[in-house]
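For reference, the structure discussed in these notes is given below.
Every protein chain except one is present and positioned as in the full complex.
When the chains are written out, they are named A, B and C in that same order, and each has its own residue count from 1.
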Amino acid sequence: MTALTLAKAINAGLRRSLESDDRVVLMGEDIGTLGGVFRVTDGLKADFGAHRVVDTPLSEAGILGTAVGLAYRGFRPVVEIQFDGFIYPAFDQIVAQVAKLHYRSRGTVRMPITIRVPFGGGIGAAEHHSESPEAYFAHTAGLRVVACSNPADAYVMIQQAIASDDPVLFFEPKRRYHVKADVADDASLADARPMGVATVAAPGRDVTLVTYGGLVRTALDAAVAAEEDGVSIEVIDLRSLAPVDHATVEASVRRTGRLVVVHEAGEQGGLGAEIVARVTESCFEYLESAPVRVTGHDIPYPPAKLERHHLPDLDRILDGVDRALGRSNSLSAHPVRPTGDGVEA
Amino acid sequence: MTALTLAKAINAGLRRSLESDDRVVLMGEDIGTLGGVFRVTDGLKADFGAHRVVDTPLSEAGILGTAVGLAYRGFRPVVEIQFDGFIYPAFDQIVAQVAKLHYRSRGTVRMPITIRVPFGGGIGAAEHHSESPEAYFAHTAGLRVVACSNPADAYVMIQQAIASDDPVLFFEPKRRYHVKADVADDASLADARPMGVATVAAPGRDVTLVTYGGLVRTALDAAVAAEEDGVSIEVIDLRSLAPVDHATVEASVRRTGRLVVVHEAGEQGGLGAEIVARVTESCFEYLESAPVRVTGHDIPYPPAKLERHHLPDLDRILDGVDRALGRSNSLSAHPVRPTGDGVEA
Amino acid sequence: MTPPEPAVLTKPRQMLQLIGERGERLADPEFDPWVADVDLDQLAALYRDMAVIRRIDTEATALQRQGELGLWPPLAGQEAAQIGSGRALRDDDFVFTSYREHALAWLRGVEPAELLAVWRGTQASGWNPFEHHLAVPQIIIGAQSLHAVGYAMGLTWDGSDAAAIAYFGDGATSEGDVNEALVFAASFDAPVVFFCQNNQWAISEPVGLQSKQPLARRADGFGMPGVRVDGNDVLAVMAATRFALDRARRGDGPTLIEAVTYRMGPHTTADDPSRYRTDDELGAWRSRDPLARVLSALEAAGHDVEALQTEAGSAADRAAADLRAAITTLPDPEPLTVFDHVYAEPNSHLERQRDRYGRYLAMYGEEEAGR
Partner (left out) sequence: MTPPEPAVLTKPRQMLQLIGERGERLADPEFDPWVADVDLDQLAALYRDMAVIRRIDTEATALQRQGELGLWPPLAGQEAAQIGSGRALRDDDFVFTSYREHALAWLRGVEPAELLAVWRGTQASGWNPFEHHLAVPQIIIGAQSLHAVGYAMGLTWDGSDAAAIAYFGDGATSEGDVNEALVFAASFDAPVVFFCQNNQWAISEPVGLQSKQPLARRADGFGMPGVRVDGNDVLAVMAATRFALDRARRGDGPTLIEAVTYRMGPHTTADDPSRYRTDDELGAWRSRDPLARVLSALEAAGHDVEALQTEAGSAADRAAADLRAAITTLPDPEPLTVFDHVYAEPNSHLERQRDRYGRYLAMYGEEEAGR
């Protein structure tokens, strides 16, 4: 056990992967000499050399495209996209090549590529630096998508992602990079919880709250706050966004009968839509109220001084919980329709 | 009234837009001399000249990026992406620029760009030629997304899209390009149904079937087939995928109590998820059964000889309707859980 | 065979030719050494290769017209560019092509059925890339150029002296991917050959829309030599490719080759070139036929071209018959294989979907389902 920040936990995980498999190579902009703009790869180039930790030219399609070629050659590239908003130039290589080549080659060509993406807001950054693009990738067959929320998971999950023979989008909640916690860096990876399995981060009885990444901490805080109010929230940290561990989510909803999904990404077509749709299909008879989504607005990420009015926070989560529980909430004040959804077009 | 194929209806709409606004310019690969690989722009370069109908170099990011510059200059670019699967190289320009510049410029810079995309399968094409990428764009704030399903709509909607001051993704169901129907090419655009409004393509009582694009025809056929079986399906042609005309959808579901959403795109994070989630939130008390999704599988588009095992067809739609109605269906044979959803992970 | 390296061609010359349009052998002090070993028999073998692949191409086009294939992109006219470069490769060089390089597949031992499967639509791809050191064909224009560079970077890290080669068209040079590939290749001294077949057209768009300069001139600005070669001169193509491959093997990095050639047929069987180009143009290029050129050269050198034509003709006949026969070995795939190979590892979501579709098929019966 060592107490590490989330950033350092990923660093430690990368180091272990580099040590244990010499086909693992890290690629990205500024990841070598600088150690990454978030220092996640700090020290790795010095220790493993410029052929294992590769500073690349400034071209995201180039990074992903050469990673595909390296995968053809039997390497396991781990690429860093410097910020969420810079993944789009690589979208074609990810969606048309990385995601599809195993299928297109009838299983002969593996794409064990890990794409690390610092994601989400909450750090007062400039535009294009706070995006939550995960739903694009969750909708793309052939990819796996995960998000870590804490150092212990991050340390394990990055190694699992690298070890996976499938391409993995690995989302890192940048606003939690500096949060410290114990990491079982002495434990065996074989015993670890599989990357695809969700965690019940806090058990509860009244409502199931599903989230991931940077908002898990906020959700846990909301659970504590609600407890004082007599409401018991079960917080599920999804960890895997594609595929979703529906078994865990649905088991919880069958007990609580109520669902709130929370994420920073916009509501329309966000991951919450999938989870609500799937739970509704599978647990219809168990639902005591309409599932609720608490999400970022469907707007481009706003300027820094407005981000607190975009991101779900503790109060908005609790308001969503109140909606799920049929308690007084922001929409119940002037109900226009029995569903409490008052402003239909 | 003139009977036109869907392709010719779009051609006629483009022609009218070119005539009525000299800031409208068409751009794309092979759209000029060749008239487009589907001949949708046939004859337009000859009639309007190479400055209005522009054959571009082979670079999708280049097409969208220069369209942005032209929009800065006050033009209304209408770009063609040759096939759905070739839109991804332009993803960054679409998501980070086209979608966001109005917001980023605080409303000073308009992006009245129309992005025409022949989409979907059913024509036995090679890989990357049958994609349904609409959910990516519906999840992107700042864009509008529409899909036409028939010549009459196509003729009007393409003109509305071009006239819109917002950027519009305009999806054209390529497998319906050659379907002919009457087009009101003499009617005034001002009287036409707004692009954002859905159509009840066939009224019905028992179940609401929501779809768009190439599958509207299939859904209507399913409604006819079901009628013989005593089941009354209301078919809604969504037309606008972002924003969705929830008023129309929800009004229908409040009457029928049952919802089936159908699309070619994969299920996970597809548009069906959004519609099911939203309807569940808004019409929870009205729902008599769990909403059902009938979609393409979550796989890369398969080789041509397998596409009939990927695309929803009449039988799969009817099976979905049976699920919504609680009638015997493919999943009810061996029910494991009361919801009829038998194979939970 | 490692002749002295030609003066680095930072500024591509007009166009490298070793066999002129009337079959005359043109001396080139820089490039002659690269094909010094190619005697008349070998030249005849190159002719045979071209004759066979031309016939395969014709047969496949016919198969498409007869409804046996969904689509076919003919290579007619580009035989010398593909055979000349392909015959310069070592077996362990890795080849990344677009969709038109059937000659490369054939040269590397791909079976007829493997070649046709993807165009018939029965399989996502035909062959195992590692058996032939040949990637799956690429339809996304230019994307494979980056794959070749990545593979080549891996070659150097592995200490191998093999090379990678990326085939793409003139139109592809406008895609960001190809330009980024040039950047990466130069930065990492990647042992890669960029082989651009400038066949004058990208569907209906003439090469002049993509570039006002000869494409080989792009190379210099990216920090590599560019060679412009007559793509209808199989010997010159072979010399240029050997030169580039040798640079790669010796650690001197990438080279861009522009092979100037012509697509004699339609873009694909779905295309109608009469909409965008003239008979005159076609006629002019027909007179530069790459096969006729080698024949003239052989004839001038006293080779028995009649025997060669007869022999090549029957080899071509056999190849065509094999191709046609292969169709029958390509039955429609089993429905549930649609789910195979999406992932390399188990995936709960997909397994559920497969299971459900399996039930659906079971209920409706495979016959009716998915009509």
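We adopt the following convention: contacts are C-beta pairs under 8 Å (C-beta built on N, C-alpha and C of every residue); 3 or more make two chains touch, one makes a residue touch a chain.
What you see is a predicted model; the values in this text were computed from it and never measured.
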| item | value |
| --- | --- |
| Where the missing chain makes contact, among the chains that are shown | A, B, C |
| Residue among A:80, A:172 or A:298 touching the omitted chain | A:298 |
| Which residue of C:42, C:58 or C:211 touches the chain not shown here | C:211 |
| Identified contact with the non-displayed chain, of C:175, C:246 or C:271 | C:175 |
| Interface residues of chain B (partner: the chain not displayed) | 25, 51, 56-57, 59, 61-62, 64-75, 77, 89, 92-93, 96-97, 101-110, 112, 141-142, 144, 164-166, 196, 242-247 |
| In chain A, positions touching the absent partner | 29-30, 32-35, 37, 55-62, 85-86, 88-89, 124-129, 267-268, 297-300, 302-306, 308-310, 313-316, 319, 329-331, 333-334, 343-345 |
| Footprint left on chain C by the chain that the document does not show | 173-177, 179-180, 183, 186-187, 209-213, 217-223, 226 |
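One rule holds in what follows: only the chains that are shown with their structure count from here on.
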| item | value |
| --- | --- |
| Reference chain A; chain at largest CA-centroid distance | C |
| Central chain (by mean CA position) | B |
| Whole-Å gap separating chain A and chain C, where each centre is the average of the chain's CA atoms | 41 |
| Distance from chain C to chain B - Cα centre to Cα centre, in angstrom | 36 |
| Rounded Å distance, chain A centre to chain B centre (Cα mean) | 29 |
| Per-residue multi-chain contacts in chain C, two or more chains | 123-124, 140, 176-177, 342, 348-350 |
| Residues of chain B whose C-beta touches two or more other chains | 61, 85, 88-89, 127-128, 268, 297-300, 344-345 |
